[in-house]
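Worksheet: one structure, shown below.
A protein chain is absent from this complex, but the other protein chains hold their places.
Think of it as A, B and C in the order they're written, each chain with its own count starting at 1.
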Amino acid sequence: MNIPMSEPITYLEAIRHAQTDCLHTDERVFIYGEDVEDPLGGAFKATKGLSTRYPERVLNAPISEDAIAGMAVGAALDGMRPIIEFQFADFAILAFNQLANHAGAGAWRHGQPCPLVARLPVGGTPGGGPFHSQMVENWLTTPPGLISVAPATVSDAYHMLKQAVRCDDPVMFYEHKALYFHQRASLSNAPEYPLGRAVVRRQGQDISLVSYSAMVWDALSAAEQLARDYQIEAEVIDLRCLKPLDMNTLYDSLEHTGRLLVCTEAWPYAGVSAEVIAQVSSQAFHLLDAPPRRLNAKDVPVPFHPHLWNAYRPNTADIVQAALDLVRF
Amino acid sequence: MNIPMSEPITYLEAIRHAQTDCLHTDERVFIYGEDVEDPLGGAFKATKGLSTRYPERVLNAPISEDAIAGMAVGAALDGMRPIIEFQFADFAILAFNQLANHAGAGAWRHGQPCPLVARLPVGGTPGGGPFHSQMVENWLTTPPGLISVAPATVSDAYHMLKQAVRCDDPVMFYEHKALYFHQRASLSNAPEYPLGRAVVRRQGQDISLVSYSAMVWDALSAAEQLARDYQIEAEVIDLRCLKPLDMNTLYDSLEHTGRLLVCTEAWPYAGVSAEVIAQVSSQAFHLLDAPPRRLNAKDVPVPFHPHLWNAYRPNTADIVQAALDLVRF
Amino acid sequence: MTLMNMSLQVRQRHLEIMLYARQVEQQITTLYRQGRISGSAYLGRGQEAFSAAAGVQLQSGDILAPLTRDCAARIAFGESLTEIFRTYLGKATGIMRGRDGNTHRGHIRTGILPMISHLGGMIAPVAGILLSRRLQGQDKLANGDLHIGMASIGDGGMSTGALHEGLNAAAVLHLPLVLLVSDNHYAYSTPSTHNYACQHLADRAVGYGIQSHQCDGNDSDACLHTLYLAVQAARQGQGSQMVVASIDRLCGHSEHDDARYIPPSVQETRKDCVELRLEQLQLSGDFSASELSALQQRIDNDIQQTLQQVSKEPEPDAQQTQWQALSHPEQLWQ
Partner (left out) sequence: MTLMNMSLQVRQRHLEIMLYARQVEQQITTLYRQGRISGSAYLGRGQEAFSAAAGVQLQSGDILAPLTRDCAARIAFGESLTEIFRTYLGKATGIMRGRDGNTHRGHIRTGILPMISHLGGMIAPVAGILLSRRLQGQDKLANGDLHIGMASIGDGGMSTGALHEGLNAAAVLHLPLVLLVSDNHYAYSTPSTHNYACQHLADRAVGYGIQSHQCDGNDSDACLHTLYLAVQAARQGQGSQMVVASIDRLCGHSEHDDARYIPPSVQETRKDCVELRLEQLQLSGDFSASELSALQQRIDNDIQQTLQQVSKEPEPDAQQTQWQALSHPEQLWQ
């Protein structure tokens, strides 16, 4: 647990530290996934050094996503706290059955919780292409029984992963690859919120910009631009937990803004942003002064070429424009 | 093609007839799935007799959902028109990768359409339990490139399946098991609508009840009860095509009703009903005189016991009550 | 314990379990025909000799992941008649509380895992439990032998990707998993030739680097003997084991299936492992006709009493049901 609390670390390091902590303090914790052992320590090095310190509890898996999740289900039922790493979240589609029908369905069906954590490197980077860039929360939130969380900050990456491991229910942990190396912060005084809470990242009166994961940073820079160039004060809400949703924090925000814009990097159809809008529209219709809106990726496979990738994903300019449209509605 | 056009047939027979027609008229069509060959002709007998007439083009598959879908992808790319039968839609979760990343992603990615049809027996019946009852449209609509259709009537089961086979893009065909034997109608004068169109099943001025698949029948009986007992005239819209959505038919309806209730048998979170509400709220907010609402199954695994099953799924009484709340809003 | 010195006691227990399974399932059929069971009923008729022989090898602390046709193994491993009927009848008192039914019953506390329907999907979880035991240092019996995990699969289920991944992962970790392959030559209506092209499913073992064993599922002694060897190998640290039995399925795929897809010529060759065993034991003088009928009577009494008792128990109440899939939603706010 020799984490340099005051030095700035990256989002990726925060994830590694959280795992180190968990391995150190809780003998039930083990890590299973492709290439997680040293010397590589994971395709993104998120587990680097861990198998050297805990050789029995950091284990390479065959290229078998269904078995990786299935093994974790068994171990979790037997009292362990497995953390499984998918090399890219895109490959978790092969484990969907074990995650949904075993891990998610278990607690209600037979009464026994299944405390596993699935680490899912999500999201795109230029050149990532269709199969190493996907956001997977739209389908992983559909079956009952799975918690979904998506940290946007270094501090959340650290705290939420530790909370996820402590949680008795299975947690899908979406870590955005674009944040791995580019987000840096120190963990000293890093606030720890409850796992289920949405957090207001910036206060404002004119519009609620709701997002999660890497897109929070786009929303924040859009908010700055809106303030600077248009004197519009956007409230930026980081959902953090995608299922279940902390709707009260949203409603509190909408009480004063009356305007909702949800931004995600995921495909539009039947996703988290649709769920947010559906809940707001049906439960807090009276708070809305304008139609709720969402910005999502285009409904096509994630493109390879940076030109296409830049147009595929909503960016700061798109958010600014959509916010302007809404405020001027 | 000796279909007795004037005799009433079941929804299941309509599906069988549609496949017979396709095999008869189009040599590119073949059927691949578990137990589809005679003498069984499928777990629900949807292909009964077909392998006897077309022995080369109706083929039993091993219990390998991923390979079934993957084989269909290859054959479709090579110019065939495969129809694959999943024994229960619940097992298609094992084929999600091939359906999403191969069938769905292909056309945009490499320019070649993938004309396969996946027949998915969905939905619950008392005693079906958690793994033979699921609705799967919530996650199968999330990836780009897959069309999703859900016939509610005998006529639609027949026509839409034939249209799906003619379609150059991959079609997820959700056939509800509760309709297989209980829906009966004759195909003579059975109207054929475009595959993508929503259809108004009952006209009304007071509220738009939107649903699809078996739930359309609950919506229709709720509408009758609303008219009889409360003089409320509900317009019942059968979406038929879940992705892409025919929003114009909905907007036309909301023009005069101003009230929207979406009812499905699926889980609530980030599903088709959320998408409908999100689109309506953001695109046709001005048409809404009350908050849009949805009724879904409870967010737990599908229960086995009929007592629980009856409470799990929205029924006519639930729809009536929700409609009353909305109209009295 | 070899075929020679296999104690009469073990063989009698095996017989008793077979009879229990057969008679319980007979009762299930009756309940099903009476409309008292919702959904489907799947039986293990014909699989009893193999399944019971597997079950008798289990020791407290082992793990069993049965499939639909493993009534006998379950009973051998201690599942009570009460639990069987409670789950079939969807009683609130049952281990599944009416939330799941028929053969899906189980709870890790009892060592019997509640199956999901997706074939092949139970293998990796069993491997996961075995790994967990190893990591916890809880993987050994008092005598130093290893606890084992048994998982069941059919000839059809052998084609699933989940089976391949789970078995391979177990083999790589050298886990004491015993895979019971009940090759009854049909997967629902599909003959094995449409499910695999190898000569014998046991040919798969070498590809996973595990030991294989075969037996005739109609021959109780062979089943007992083979499973004894396979389980001993697993317990003694020789890694995962595959045991393939040739089984005659003496029923439809489920009780609504008349199995007419099985040609009469094949039907005729089928033998009944229970009857074969009874004949054998009577011939050898190990078991008399009167002992048999007394046993059958006792089992029947057990069944009737249990059923009567269970029938009175409450069914689940939708109003009082927590419609919340998470076990501890409050933890999200701590």
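By our rule, contacts are C-beta pairs under 8 Å (C-beta built on N, C-alpha and C of every residue); 3 or more make two chains touch, one makes a residue touch a chain.
For clarity, every value in this text was computed on a predicted model and none was experimentally measured.
Undergrad: From the list C:Y42, C:Y208 or C:Y228, pick the residue that touches the absent chain.
TA: Final answer for the missing-chain contact: C:Y208.
Undergrad: Which listed residue, B:I147, B:A214, B:L261 or B:V302, touches the chain dropped from view?
TA: Selected residue, touching the omitted chain: B:I147.
Undergrad: Using the touch definition from the top, which of C:S40, C:S159 or C:T306 touches the missing chain?
TA: Here the residue in touch with the unshown chain is C:S159.
Undergrad: Among B:A46, B:A69 or B:A150, which residue is in touch with the absent chain?
TA: From the options B:A46, B:A69 or B:A150, the contact with the absent chain belongs to B:A69.
Undergrad: For the chain left out of this view, which of A:D168, A:D299 or A:D318 touches it?
TA: Within the whole complex, the residue contacting the unshown chain is A:D299.
Undergrad: Which chain C residues would touch the chain omitted from the figure, given the whole complex?
TA: Residues 159-165, 168-169, 171-172, 174, 193-199, 203-210, 239 of chain C touch the chain absent from view.
Undergrad: Kindly note down the residues of chain A that lie in touch with the hidden chain.
TA: 34-35, 37-40, 43, 60-64, 66-67, 88, 90-91, 93-94, 125-132, 298-301, 303-308, 310-312
Undergrad: What is the set of chain B residues that contact the non-displayed chain in the whole complex?
TA: Touching the missing chain: residues 27, 30, 56-57, 59, 61-62, 64-80, 82, 97-98, 101-102, 104-105, 107-113, 144-145, 147, 166-169, 194-197, 241, 244.
We adopt the following convention: only the chains that are shown with their structure count from here on.
Undergrad: Between chain B and chain C, what is the gap in Å from one C-alpha centre to the other?
TA: Chain centroid spacing, chain B to chain C, equals 36 Å.
Undergrad: Between chain A and chain B, tell me the centre distance in angstrom, where each centre is the average of that chain's C-alpha atoms.
TA: 31
Undergrad: How many angstrom between the C-alpha centroids of chain C and chain A?
TA: Roughly 41 Å separates the two chain centres.
Undergrad: Chain C: which residues touch two or more other chains?
TA: In chain C, 96, 99-100, 116, 118, 161-162, 324-325 touch at least two other chains.
Undergrad: Of all the residues in chain A, which ones touch at least 2 other chains?
TA: Those would be 97, 101, 104-105, 108-109, 144-145.
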